[in-house]
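Every protein chain except one is present and positioned as in the full complex.
Per-chain numbering from 1; labels A and B assigned in written order.
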Amino acid sequence: MHIPDGYLGPQTYGAFYAIMIPIWYWASRKVKETLKSKQVPLLALGAAFSFVIMMFNVPAPGGSTGHAVGGAFIAIILGPWHALMSLTVALVIQSLLFGDGGITAIAANCFNMALVMPFTAYFIYWLIRGSADILSRRGLVAAFMAGYISLNIAALFTAIEFGIQPFIARGPNGEPLYCPYPLSITIPVMGFEHLAFFGWIEGGITALVLSSIAKIEPALIVKEVKLNKLWVFIGILILLTPLGLIAQGTSWGEWSGEELKRILGFIPEGLKNLENLWNTLLSGYNIPGWEGPLFQSLGYILSAIMGVVMVSGVIFMIGKLLSFWEEN
Amino acid sequence: MKPVDSFRTLPAWLKTEGIGTFQTTSFETRKSSFIKKTLSDITGFLRDTLFTSVWVREKGFLQGMDPRSKLLGVLFLIITVSIMRTINPLLYLYILSVILAIASRIKIVFFVKRVWFFIPFFAGVIAIPSLFLVPGKPIFSFLVLTITREGITTATIFVLRVATSVSFLILLILTTKWDHILKALRVFYVPSLFILILSMTYRYIYLLIYTMEDMHISLLSRTIKRHTLQEGQRWIAGRIGFIFYKSRRLSGEVYDAMISRGFRGEVSILDTFRMKGVDYLWLSLSLGVFIMEIAS
Partner (left out) sequence: MKIFEVRDIEYSYLGKIEALRGISLEIESAEKVAIIGANGCGKSTFLKILNGLIFPDRGEVKAFGEILSQELMNGEFNSIFRSKVALLFQNPDVQLFSPSVWDEIAFGPLQLELPKEEVIKRVEDILILLRIGHLRERSPHELSIGEKRKVAIASILTINPDVLLLDEPTAGLDPRSTRELISLLLEANDAGKTIITATHDLHTIPEIADRCYIFSEEKKIITEGRTDDILSDRNLLERCNLIHQHKHRHDENWHKHPHGH
């Protein structure tokens, strides 16, 4: 699932940097709050751990083997924020020192494997497990589902990122410039692989690892992030932000927003308005070369940043409001 | 006070001869293939990093450069590659990467192989169907399949783009010591604490990989009967749990060792990087390519 350089166009990978940078900042603040300088070796070894477990070959039916990403149980053991940081470090090292995954795609890869996967896994795990015992049937099913579903959602995001490339950017004769397949191909292909094979491995290993750890130290696996409705809501919102941003990006490509709207089903209205605002702002200035791909991307990235700032602002306000209620 | 133990003698069963005779197949079971696969993956990983580190010591063009300007330049080039829309400029940049490899005394066969055979192999496989699937002007028909001109352009651009960006990334990795790549991240205002975490991660990856290798070797040497699928998976899960404990305990001890030497949550990174003539040459080259692409 490591996306190399050249698969994603600048509009897409730029948008992911715009999304991930504030999230990284937020996560590092979040992690720092809890333990301060002790986090340094903890994060480093958490990241080294995340790196090596991807190297285990897990036996699968029919004598074949597969790899587990591990994002699910890392999130459940370390907590989602910690998992986000550890997995980010592991992915940066894979890209920068081993050439595994592109430099331009670091943010997109982190989005899929360090953000989407651990957070969905964490929420699904606690949603299903509730207050059941970790080694109970329900606890184990929760672990399996967390691994299975989170991997598939991460794969779905990867497929979407690939699949929108032909819509976003086309060459002079209308040929796709980056990943050449549309959503109608990427989603079924990635979906099949992960639903039918890798998901089972991820789910199985998640459940087995958690039970092997729980047998030695059950107290380790505690719910550190409160899972109230607000968190679920924010989680969904965070997950939807990029969809909206990506959807919005198409209008800078040759394909109309309408086209994609049919495929994705919706484009968040607010973001669409933002796009109009941006266009009107810029149409006043006749910047030469504005039609060039870089400036298109710049415009796109800028609105992506604005979008993220707005969404973060809303989340921040809700958080403030809620803590205000709790205090009173 | 405890009395001194008298001599321990071996338990009787340990003195008898082991049961079983060698049969050519009894050790080679298909079910233990995951152990061997992991072991050969680990060997491959260690060999790759060893081969990779050979070229750093050569006295070539890229090796003599300040890692900061090298990283910056490579990044400019990869971004340029990512915004190009036609075949020719991509081809020129690919040729540039090969020239750079030669100037850096990297064995060209090794370099080209490394780029084409390993990483974008996948990209090649992905691109082939697009020859037929992209609609456009047909050029060549074979039974029901028709290759279109647009299909060829798409596949070429895609493969060339991936190969060229991978080439530049590989050039950076091959000609720079890993810790210099990380220290060079300072130019992007990456906090030094984050750089410390990155370099500690890299260092402890090896420790954990050696542990992992030992576990697999010792399992392989004890494997007599077939593992069932369940046993295999349970074993893996147990080992992952073990590595988790090991890393957690290590992190506690490493923390103590850092505190003991005066660590208080801040680090200063000492580097001896210095910009020279080649660095300015390189930066203007990569920046020039970048600006030319935007302007065109």
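In this text, a residue touches a chain if its C-beta (ideal position, glycine included) is under 8 Å from a C-beta of that chain, and two chains touch if they have at least 3 such contacts.
In this text the structure is predicted, and so the values were computed from the model without any measurement.
Q: Considering the complete complex, which visible chains touch the unshown chain?
A: The chain that is not shown is in contact with B.
Q: For the chain left out of this view, which of B:63, B:164 or B:199 touches it?
A: B:199
Q: Which of these touches the unseen chain: B:35, B:250 or B:289?
A: B:250
Q: Since one chain isn't shown, list which residues of chain B touch it in the complete complex.
A: Touching the chain left out of view, chain B contributes residues 1-2, 4, 7, 177-179, 182, 199-200, 202-204, 206-207, 250, 253-254, 256-264, 267-268, 270.
FYI, only the chains that are shown with their structure count from here on.
Q: Compute the distance, rounded to whole Å, between the mean C-alpha positions of chain A and chain B.
A: 22
Q: Per the contact definition, I'd like the list of chain A residues that touch chain B in the complex.
A: Going by the criterion above, the answer is residues 4-10, 13, 28, 36-38, 40-49, 51-53, 55-61, 63, 65, 70, 73, 77, 89-90, 92-93, 95-99, 102-104, 169, 171-181, 204-205, 208-209, 211-213, 216, 289, 292-295, 297.
Q: Spell out the residues on chain B that touch chain A in their complex, using ranges where they run on.
A: 30-31, 33-35, 37-38, 41-42, 45, 49, 74-75, 78-79, 81-83, 85-86, 119-120, 122-123, 126-127, 130, 133-134, 136, 149-151, 153-155, 157-158, 161-166, 169-170, 173, 178, 181-182, 193-194, 196-198, 200-202, 204-205, 207-209, 212, 227, 229, 232-234, 236-241, 243-245, 247-248, 250-252, 254-255, 258, 263-265, 293-296
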